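I'd like to ask some things about the structure below.
Missing here: one protein chain of the complex. Every other protein chain is in place.
A and B label the chains in the order they appear, each numbered from 1.
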Amino acid sequence: MESSLILLFMFTSLVVFMLSGAGLAFVLGAIAFISTILLWGPSALIVAVLNTFETMTSESLMAIPLYVLMASILQKSAIIDALYDAMETWFSNVNGGLAVGTIAICTILAAMTGVVGAAVAAMGILALPSMLSRGYHPPLALGAICAGGTLGILIPPSVVTIVYAITAQISIGKMFAAGIVPGLILAASYSAYILVRTWLNPSLAPKPEQAVTVPLSVKLSKLKALILPGLVVIGVLGSIYAGIATPTEAAAVGVLGAAASAIVTRRLSVPMLSEAATDTLRVTAMILWITIGARAFISVFVATGGADSLLNFVETLEASRWIVLGAMVLILIFLGLFLDEIGIILLCVPVFLPIVSALEFDPLWFGVLFMITAQMAYITPPFGYTLFYLKGVLPPGIGIGQVYRGVIPFFLIQVAVLILFALFPGLVTWLPEMMMSNAKP
Amino acid sequence: QGVTKWRMQALWGGGTTPQLYEEKFCERVKQLTGGSLEITPFAGGQIVPAAQAFDAVRGGAFEMMKTFDGYTAGKIPAHGFSSTVPFGFPEADQYEAWFYERDGLAMAKESYEAAGLTYVAPTVYGEEPIHSKVEIRKIADMNGLKGRFVGLASAVMADFGVSVSPLPTSEVYSALDKGLVDFADRGDIKANYEEGLQEVAKFLILPGVHQPSTATAYVANTAAYGRLDDQQKAALEVAAREVSGALRQNIIVDNGEYLRKYEEAGVEIIDLDADDVAEARARAVESWKKAAGEDDLAKRMMESQMSLMQELRLL
């Protein structure tokens, strides 16, 4: 069968089956199988199995369950509660203080864990009720939680970053380093927005009628809450950058740190470890079964010549490289509305990266742009993970519509920051270059 | 007569030098057959990971592959000897001579026969370098260091006292940078320069004793191969032998050019003493024997190589 017809079939059926609500893994896999038979004959189906064997023995992908486990143990170990408690003491007397504090905690959590769910779920349980009871405008509170929760994608360690680095064949450590500055800039931008907005309109996030005075000694002692998270951050990132461990091994160090924290907070127990293992297997199986399907899909796409013709098409375009880049980013944002990030990476990166290289852009920098679009995807309806996580903890009287409204300004900030990094690649590449090549001539 | 269309899964990434030579190979086959055999090459990992191509060709997904036998040495022990032998032939020409002037080619064909695959011809080229953060002047200096090696080299280097970590290729740069390992192998001299290893390892050790000479191979599905006519079969052999020489010479010239670039980047190039390497080769024989184990073909390949080495006064 004509390969362009097969390509057409692949993408139409992808859209149709995806809309049916079938699991993405199986949609991708089944379409890949049918297309392989049409293009190549049934004997070529073996390709999917061979790709799966390779997936099963990837040292780097093995980091995924380890980071998920670490996040899950931390979430159950109550150190987030202690952090929140400390933050409330420090920030509550400022307009918008709790929302800014939420961003601050999310930043700390982002540096500890590699998964978004932990931060959003914890803040939904801790920060949301306390902001609402203080009379915060619900969309502002909800937006801050959603946006803050996604910081974990950019700020290392991060599972999404790992999958990108593996797919793009870049060093995970380097890719992690690239996310630090952009992640902190995003966090600062969210905070600045909240402060300016509540300064202009204090009723959105009122401070308590009577300022609660907490003695400085109490305030200082609450800072103890920072010790455990600090140790975990140092354990994970430190062991990567001090040359003690690979990113995968560092995740195991992180699990150890999380378990130690749980011992300190007296939450470590067999049922707790069992629940954490359940969470871990759920998330890991979900990501890796998609990987199986996506790899099958991509190999047929390449075999049809689809990847080559796309590259040729882009190369013959007279358009400037920036227009092509813009188009790729728009496609990523668009896909992010419907699709999960891991799926997008597995599908788009093998196709986009040759284009990125041909246009002489830096794949590392493109990776950061990618992670920002992934953050957008996490907070935009209809398919945004953070929205799902929050749905479960919304108090009565607050609908998902308020969440949708709340994320809009944060989405716009992400757009602005995305453009900033696109225009000033140095913001992204400076740190990894400094950290990774101290011996550069 | 109609045109036969084949697909070939190759080893290397798109745009790399060896992959350009795979494209030349396909061009040449087309030319030599008057257009009756058209082979489409797919870059490494585009359809299946290079290490899995064996089963893909066996299963009929491709008619042909360019492979590195080392990937299948876990299945077929003889492939440890038809791909690269740590401390083996120091010159690529000597290794290629073993294939064509001795029984190397015949035994390589034998190794694939039972799997329903036909070994067409090897592509033989020279060493891959060792990059080190610490000074290594003699083989004995490697004892006690942490190194990154894969495959048979990891076992042999372990026998020489190296603590071996089989890290993924993508992590070699940062593993060296952060001191996770003291020294490492990765790819060839040019590819490693392009990865930036000169920034993180101040010493480049030659010869790369862990991989002094290398053979990759064109291997076809036997059923598909059987349907070719004699001209097409001959074209595959001729084109393969041309590519082997051409790629090897290209690498020789590139190596010269890139070694200068390493020096300009402040890397010291250390040439190990030939007698030291020869002495280590004699010791490596024990590791080879372990790798060959009880496998008849592997033992025959090893003995055939050793006898040529003795005649060449390498052993």
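The rule is simple: a residue touches a chain if its C-beta (ideal position, glycine included) is under 8 Å from a C-beta of that chain, and two chains touch if they have at least 3 such contacts.
Keep this in mind: contacts and distances are computed from a predicted model.
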Absent chain [UniProt protein name; select from "Ion-translocating oxidoreductase complex subunit E", "Sarcosine oxidase subunit gamma", "ATPase component of general energizing module of ECF transporters" or "TRAP transporter small permease protein"]: "TRAP transporter small permease protein"
Residue among A:75, A:284 or A:414 that touches the chain left out of view: A:284
Of B:20, B:134 or B:158, the one touching the omitted chain in the full complex: B:158
Omitted-chain contact residue, chosen from A:252, A:314 or A:377: A:252
Where the missing chain touches chain A, by residue: 17-27, 29-30, 33, 45-46, 48-50, 52-53, 55-59, 61-62, 65-66, 69, 239, 244-245, 248-249, 251-253, 255-256, 273-274, 277-278, 280-282, 284-286, 288-290, 292-293, 338-340, 342-343, 382-383
Where the unshown chain meets chain B, residue by residue: 55, 59, 70, 73-76, 80, 144, 146, 150-152, 154-155, 158, 163-166, 180
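Everything below uses one rule, namely that only the chains that are shown with their structure count from here on.
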Computed distance of Cα centres, chain B from chain A, in Å: 39
Chain B partner contacts - residues on chain A that touch it in the complex: 40-41, 43-47, 50-51, 53-54, 58-60, 165-166, 169-174, 240-246, 299, 302-303, 307, 354, 436-441
Footprint of chain A on chain B - complex, ascending: 7, 14, 42, 46-49, 51-52, 55-56, 59-61, 167-168, 170-171, 173-175, 177-180, 196, 198-200, 202, 264-266
